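Only one structure is covered here, and it is reproduced in the block below.
For this depiction, one protein chain was excluded, whereas all remaining protein chains were kept in their positions.
After this line comes subunit A, so read on.
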Amino acid sequence: MATAPYNYSYIFKYIIIVMADCPHTIGVEFGTRIIEVSGQKIKLQIWDTAGQERFRAVTRSYYRGAAGALMVYDITRRSTYNHLSSWLTDARNLTNPNTVIILIGNKADLEAQRDVTYEEAKQFAEENGLLFLEASAKTGENVEDAFLEAAKKIYQNIQDGSLDLNAAESGVQHKPSAPQGGRLTSEPQPQREGCGC
């Protein structure tokens, strides 16, 4: 245990759904990063997947136990925006009521090709009770903010007690443990020594 490269107070599980007609990934990417909210180090376990209709059924299993869901559309392609509502339904039905859902308009750097206005998406987000921001994965603008915004909100939910850490699927772990790569089921995995770093 002493060699495990972790020290942080919480682990938040995030699922990122990138609305796409031509996907950047077929499957689920898995990654981690550490951020700081209110002086607390938080380890994010990020499941990143393409919101392709044909994989919708399989993707459903990844929502389970997510503390945050990031729904990403492309501001230059309305089709990706139009897909949102059905995926949002999944996100709502398959996560717990406290899961923080954040809507992200990607490619904010391509203003000239904009196909979805900020106001329209903002309104959609408000109507559906989502956090919203536009970002650019290319320039990096606001991407960090998206992670942070969601984490802040989750942390706030923990602080005011509305997110019960003892609930089975809160998506938040308080004590570091072995990272569980994209396991579909919630069976515990044997811990392996952290070999990194």
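Operating definition for what follows: a contact is a pair of C-beta atoms (placed from the backbone, for glycine too) under 8 Å apart; a residue touches a chain by one contact, two chains touch by 3 or more; residues count from 1.
Note that contacts and distances are computed from a predicted model.
Taken from the listed names "Proteasome subunit beta", "Type II inositol 1,4,5-trisphosphate 5-phosphatase", "tRNA-specific adenosine deaminase 2" or "Isopropylmalate dehydrogenase-like domain-containing protein", the protein name that UniProt assigns to the chain not shown is "Type II inositol 1,4,5-trisphosphate 5-phosphatase". By the touch definition given at the top, subunit A reaches the unshown chain through residues 1-9, 26-34, 54-55, 57-58, 61, 64-65, 158, 165-189, 192, 194-197.
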